[in-house]
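Note that this complex is displayed minus one protein chain, with the remaining chains in position.
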Amino acid sequence: MSLLEVRGLRLDLPAPSGAIRVLRGVDLSIEPGGSLAVVGESGAGKSMLALTLLGLQPEGADVRGSIRLLGRECVGIGDRAMRRMRGGGIAMVFQEPQGALNPVMTIGRQVAEGPRRRGLGRGAARALAGEALARVGLDPARYPLDLYPHQLSGGQRQRVMIALCLAMRPKLLVADEPTTALDATVQAGVLALLRDLAEGEGMGLLLVTHDLAVAAAMTERVAVLYAGHIVETGPTAAVFARLAHPYTRALAAARPGLDGGGGVPIGGRMPSPRNVPPGCPFAPRCPRADDRCRAEMPPLAAGADGHAVACFHPHGRGT
Amino acid sequence: MARRLAFWLGGGLTSALVLTALLGAVWTPYPIDAVAVVERLQAPSPLHPFGTDQLGRDMLSLLMAGAGTSLLVAAAAVAAGAGFGVPLGLLAAFRGGVADEAVMRLSDLALAFPALLTAAMIAATYGPGVLDAVVAIAIFNVPVFARLARSLALPLTGRAFVQAGYLAGKDALGVVVVHVLPNVASLLVVQAAIQLAFALLAEASLSYLGLGVQPPGASWGRMLGEAQTYMRLAPHVVLFPGLAIVLAVMGLNLLGDGLRDRLDPRLWEGS
Amino acid sequence: MNTTPALVLRRLIGLATTLLLAAFVVFAVLSVLPGDPAAVMLGVGARPDTLAALRAEMGLDRPVAVRFVSWTGGLFVGDFGVSHTYGVPVLDLVLERAAVSLPLALLAAGGAVFVGVPLGALAASQRGGVLDTVLMALAQVGIAVPSFWLAIMLSLVFAVGLDWLPAGGFPGWEAGVWPGLRALFLPALALALPQGAVLARVARSAVLEALHQDYVLTARMKGLSKGAALWRHALPNALIPVATVLGLQLAFLLTGAIVVENVFYLPGVGRLLFQAIAQRDLITVQGIVVLVVTAVVCINFVVDLTYLWLDPRLRTRGA
Partner (left out) sequence: MTGPLLRIEGLTKRYRPPSPLPFLNGPPRTVLDAASFTLAPGEALGIVGGSGSGKSTLALCGVGLLRPDAGRVVFAGRDVTGERAPPGMQMVFQDPKASLDPRRRIAAIVGEPLRPAKGEREGLVAEALGEVGLDPAVGGRLPHELSGGQRQRVAIARALVARPRLVWLDEPVSALDVSVQAQVLALLWSLRERHGLAYILISHDLAVVARTTERLVVMEGGRIVEAGTTAEVLARPCHPYTQTLLDAVLPFDPKAAKARLERFRRDRPRGA
């Protein structure tokens, strides 16, 4: 049984000028203890995807398709049933640790709250919170449980957020750009911690990021999201060995490298989810696009190594 | 939908108030000083749609005349409050240090004097009068506007677009006028509408107590104060002036709320 | 680092400064600006020898600075002067009347808070629903109603019409607590309803603002229901702006009590103030104003301390 199995997930947000089509048929799966990175730029729908997995999409959003978590269907089951999945089943680390922690509650209480909700006694929950904070490198001897979030640095706050999830022992941890708001050197530390914990606890990890290199460093599988579609997915090693979709390749080339390479801009902009052209959404910016690309969305076709790409003209090995 | 309705209702009530005040200044169905004791405390009738008061005066005429007084007192007090308060608040935000401390201490001081106390002091010294009310309400409005302007401007002082204004060669005054005022003005206008409503209430209270508008000036609050003894005999003498106050205050509040909703928050946060 | 003692000390210094400045203003308005307060008090046509006697009694022959110092010095030891009309120390007069005014203001404040804040939070939790619309429409009317007119209407209906409660007057606490409360019920209601409406609106918008913060999402991610997230996470944060407004409200309540006392012929501080104004008893007016101003300033001080309690960001800095 898969830990997470997403099939044909669609999400429309209501708007006065017609529905905003954020996700347009997303398929994903994560095996128990496995890891997946969802890579995309702002506007691709990756944060909304993460929230939808927890059933925390904005009110009024229209969700269709299927999300099976631990074998149970989560689409359309209502908030009461979904609440039982959250925390112990699936937990999430948000992008901005600043806003995601309650400023008027001590970190100890915030970390202990999840276990408390699951019936753990006050003392036991507090002990568990201390343990979880120690696991993320915030030893209670130096960082007492009664500190408030504003007394910590950005990186430390994100560690608190991770401890908060950890204390609930989730089967799947979703992390939405967990390091984007942090300094480069702090980023690497938090990423290393996340991977460590996911492996140590046997937690599944779904990492949302805009940076392909973060995906390379963190996960076994990767999925590239563009304008609400998965355009390329597969085992990380296979995908990085051959970046097949023109978008993935352009994204990799845009990334500046230390050797002075990269930094090649992608012309144009991602189509707005309010107004999506027919066909492949990348076609207007794609050097390889032809009339067929502009008329018809290419299906996600998998090769023998599990590497799938939604493109009529994918890059081959070495090109 | 409900918000749009509120805005238009507020705008409508406020327009009606202003028009009534303007009309009342030039024409009323009966002269407001036409005392006719034989016609006292008459219930509403076609001749007197809102009845007559304890001196036999036409209530409608008094209410029309009272609209002007209330509006004028409230507007003068709020204008004075904003006129002093806003520059002080901006000064505090942009100068900081001693200037900030001084403005905040002064506003603490002014907030310690609710309009009623100020009016009572002035009345005890100089006798009651409409100016007492204006000054008393204005004094309480200064710190309200000073604090609001300061709290709105303070986050802007560090904003990059204000810094960019300095880099473009503007001095502090130039930056405040070009970048800060336009960005805080709309919320100040909203507050002004709400303060106007409060000022209207304050004027009514003061006049009710005899500290505000004096005879022969017409005022809703004073009408209530003078008619209270007769409420058992003729409830309409206390009903209509009160309703007039409620409608006027509600109109201004709704207008303020509606204006606030109309300010596009996207202008602040980007799309 | 806990900075609470230093912050409290700072607020205390502010309190003392404001009180001293306020005393100066009151003194200037009532003892200096009139030119000859004794002449004001006796009115035109006073006999020269009475005038001279009163001048001597008030110490008007001394320089202004000396008068100010001796008057403020008196305030510290509770000497507010002797009422010209009653021939009794002003403090005794006011304390006697405060037995009516203070319970009235406190009853009204309590009612406004305990009705307004929960209703506001409730409206926020049902945003856009029927309950929200009805509550907010009521609040909109509520804040527009002058409390003295509401007092008139309430007494017209419940005292004159239905004869459930006394229409005016006060039996004195020596007649028992219950008759006293009965006499204060309608005035307190008249004061509490408009203030409660203001608080309900403030509480609603503060809760809505807090509900938009990420920490509410974090709470729901932990498995809390929407309601639990609102009460446990959004409301404690929303109380901070509510406290600001409450401080202003309490000052209004204090003076509002003075107005409403007049409607119900309650022998409170308000009645005393107006009798003193009518009789041009400047000494009594001065004493009452100073005492009420002191009460207002002290209320604001307590509100400031409440902030420190509600918002840990104000009392602690980085560890």
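Which chain is which? They are A, B and C, in the order written, and residues in each are numbered from 1.
Basically, a residue touches a chain if its C-beta (ideal position, glycine included) is under 8 Å from a C-beta of that chain, and two chains touch if they have at least 3 such contacts.
If you're wondering where the values come from, they're calculated on a predicted model, not measured in any experiment.
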Listed residues A:D79, A:D183 or A:E296, member touching the removed chain: A:D183
Of A:V63, A:I77, A:A254 or A:L300, the one touching the omitted chain in the full complex: A:A254
Touch with the omitted chain, as defined above, among A:R21, A:R83, A:R116 or A:R135: A:R135
Contact set of chain B toward the excluded chain (per top definition): 159-161, 163-170, 179, 182-183, 266-271
Residue numbers in chain A that touch the chain omitted from display: 41-42, 131, 133-139, 154, 183-189, 191-193, 195-196, 210-214, 216-218, 236-237, 240, 250-252, 254-266, 269
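Definition applied: only the chains that are shown with their structure count from here on.
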Pair of chains ranked first by number of touching C-beta pairs: B-C
Distance from chain B to chain A - Cα centre to Cα centre, in angstrom: 52
Residue ranges of chain C touching chain A (in the complex, touch as defined): 213-215, 217-226, 232-233, 236-237, 240, 310-313, 316-319
Residues of chain C touching chain B in the complex: 14, 17-18, 21-22, 25-26, 29-30, 33-34, 40, 133, 140-141, 143-146, 148-149, 152-153, 156, 160, 248, 251-252, 254-256, 258-259, 262-263, 273-274, 276-277, 280, 282, 285, 288-289, 292-293, 296-297, 300
Complex contact set, residues of chain B against chain C: 2, 6, 105, 108-109, 111-117, 120-126, 128, 197, 201, 204-205, 208-211, 221, 224, 228, 231-232, 235, 238-239, 241-242, 245-247, 249-250, 253-254
